[in-house]
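Heads up, one of the protein chains got dropped from this complex, but the rest are sitting where they should.
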Amino acid sequence: MAADSRFHAVAGPLPLARIAQAGEVTVPEGAGDRLFRGVATLQAAGPEEISFLDARRWLPGLKESRAGAVVIAPENLHAVPDGMIPLVSPMPVLAFARIAALLHPPPAPDGTRHPTAVVGEGALIGEGCEIGPYAVVEDGAVLGPRCIVGPYAHIGRNVVFGAECRILSHVTVTHCIAGDRVTLNPGCRIGSEGFGFATTPRGEHVTVPQLGRVILGDGVEVGANACIDRGSGNDTVLGPGTRLDNLVMLGHNVRTGRGNVIVAQAGIAGSTALGDYVVVAAQVGINGHVTIGDKVRIGAQAGVMSDVPAGMEVVGTPAIPVREAMRSFAAMRKLGQSKAAKAAQEKTSD
Amino acid sequence: MAADSRFHAVAGPLPLARIAQAGEVTVPEGAGDRLFRGVATLQAAGPEEISFLDARRWLPGLKESRAGAVVIAPENLHAVPDGMIPLVSPMPVLAFARIAALLHPPPAPDGTRHPTAVVGEGALIGEGCEIGPYAVVEDGAVLGPRCIVGPYAHIGRNVVFGAECRILSHVTVTHCIAGDRVTLNPGCRIGSEGFGFATTPRGEHVTVPQLGRVILGDGVEVGANACIDRGSGNDTVLGPGTRLDNLVMLGHNVRTGRGNVIVAQAGIAGSTALGDYVVVAAQVGINGHVTIGDKVRIGAQAGVMSDVPAGMEVVGTPAIPVREAMRSFAAMRKLGQSKAAKAAQEKTSD
Partner (left out) sequence: MAADSRFHAVAGPLPLARIAQAGEVTVPEGAGDRLFRGVATLQAAGPEEISFLDARRWLPGLKESRAGAVVIAPENLHAVPDGMIPLVSPMPVLAFARIAALLHPPPAPDGTRHPTAVVGEGALIGEGCEIGPYAVVEDGAVLGPRCIVGPYAHIGRNVVFGAECRILSHVTVTHCIAGDRVTLNPGCRIGSEGFGFATTPRGEHVTVPQLGRVILGDGVEVGANACIDRGSGNDTVLGPGTRLDNLVMLGHNVRTGRGNVIVAQAGIAGSTALGDYVVVAAQVGINGHVTIGDKVRIGAQAGVMSDVPAGMEVVGTPAIPVREAMRSFAAMRKLGQSKAAKAAQEKTSD
């Protein structure tokens, strides 16, 4: 079974030659006219569907698969069973992503505005936008062409979006300037008041007005229920192509470079700056006012307390270079083993 | 004082015999006609209220309580003060839960549809459903009988719910097939796009279309602002009776067995499979593509990096068996103590 057509569009059947063009894959001679309806996993795919092989551990699954064709790296070509068409690509996942998007295109804006949508004075809605039921677009907001605004999306006063953005259901976005092709998943909060206050000698917390903005570069994607506070004075800035997963939290004035990947439930405290192509794994915490270099990789649940130089991989709390951490952990675990366990281990290693 | 009647229904007063039947508790002879109005904690209960004793550490509270009756295990019966009626049960919390639900019944659907609700073409609303203000039920969605749909609940195209579900305020649910008696607490996001992409050699992230669904078994409950992404190709599946607390995150293709308990702010990465009756404590992180056996217990904040066999209890990051971890921690803590502290300890242990 391919994708459930109740929930996902099916553009096919399409000829393999057309599909191969989208995925930039090589098709065996004579197979270009075969028709395919969709994509599916190796387990689920049938003769009219295309699957893909990513990791080598899936090789057994390939053998058992009934898929009509498979996107595959040249080095795994030998494992393709008889009768299955190999679609060769040096980057199978990327090729598969493009093929899947051709066969199951994402919803396009339908150009309609639901009668219940509230659009404020002076708001500019670009050509071809789709505005869902109960959306609120406040005065002066600007939407570029072909945006999708979901149900209950709340776009604040003077907020700006470029072309082809998706602002999905229940999103709140205020104090924000966003580029093209920005996706805000359901329930994320962009531009909320940062957590800034001064405390009086009597213990009363007095809000420091949060007077900055949120700047979202082209192609930025923000996960469901994630939160990005606006800057306190400077701006909070997400570089082009940066992707945040669900429930991520970015404090005021955080800046990321290009193409950062910040996985679920990670949090970055105020005024921290990340370089380009940084990867922050799930549930990581990064202290405020630190600098993370280009292409740094931070392991899941790590706690980063200070600057990390470009290219380094760190793990643990406080975060340290990954090799060092692995040795520490092994040593620590040894400390915790009982004498009996140690004796058993020694025996095994005889 | 019992439950605040501004916020909680009061069905009583009811005779103790009727109450005892609901809770499957034993009532002393002659007490069956006594009337009770509600339930309350030991501290708060008065003569017309029923309380319960769970843990032994609350025994002092029992002595001071003014409760008219108390649900109690047989082994604690001796501690019930004079004049308080003991309601004996081998499982006092379970019995109390049932008594409380009788005396303070949860809101039932009132069978009305608010005039502001938007219900799409071909959507089927079961008998006796209550649809709140500004709910959006898209084309082709199906609700079984006696569901409650709260304000601003967004039920996507072709989504299916069984009987007696509660989809509370501000929920987003798309690409989902749900059983009976499913509860979605406020603001949870079901069926959002998973965090799947391939990266080009130039560092551009290209979305891999997320073509699966979310399948929720009978009796599943999802906490406020929790997120469950839809499958990427396979489905994300929650087994019957599984309960998720607030702000939990489940990635695409996660599968749980029956009756899992996943506590607040825990996160499970993509394609991980959990057995039956697994308990995942608060703020735990579980790696992607791992297998967790039946009845595994994972301690709070643990980081699980690999498979865990059935029945095991693990803690820590990386997670290891609990006994081993306790010894490691003690050893590590010792390393951190000053010489003076060690000397002091040695003296104490003389």
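List of remarks:
Letters A and B mark the chains in the order given here, with residues in each chain numbered from 1 onward.
The rule is simple: a contact is a pair of C-beta atoms (placed from the backbone, for glycine too) under 8 Å apart; a residue touches a chain by one contact, two chains touch by 3 or more.
No experiment lies behind these values; they were computed from the predicted model shown.
Per the touch definition above, the residue from B:46, B:259 or B:288 contacting the chain not shown is B:259.
From the options B:190, B:247, B:274 or B:296, the residue with contact to the chain not on display is B:247.
Residues of subunit B that touch the chain left out of view are 2-4, 6-8, 39-41, 43-44, 91, 93-94, 96-98, 100-101, 104, 106, 114, 116, 132-134, 150-152, 168-170, 185-187, 219, 223-225, 241, 243, 245-247, 258-259, 261, 263-265, 276-277, 282-283, 300-301, 316-317, 329, 332-333, 335-338.
Residues touching the missing chain, restricted to subunit A, are 118, 134, 136, 140, 152, 154, 157-158, 170, 172, 174-175, 187, 189, 192-193, 195, 197-201, 203-209, 211-213, 225, 227, 229-230, 233-234, 247, 249, 251, 265, 267, 269, 283, 285, 287, 301, 303, 317-318, 320, 324-332 (touch as defined at the top).
Convention: only the chains that are shown with their structure count from here on.
Per-chain Cα centroids separate subunit A from subunit B by 28 Å.
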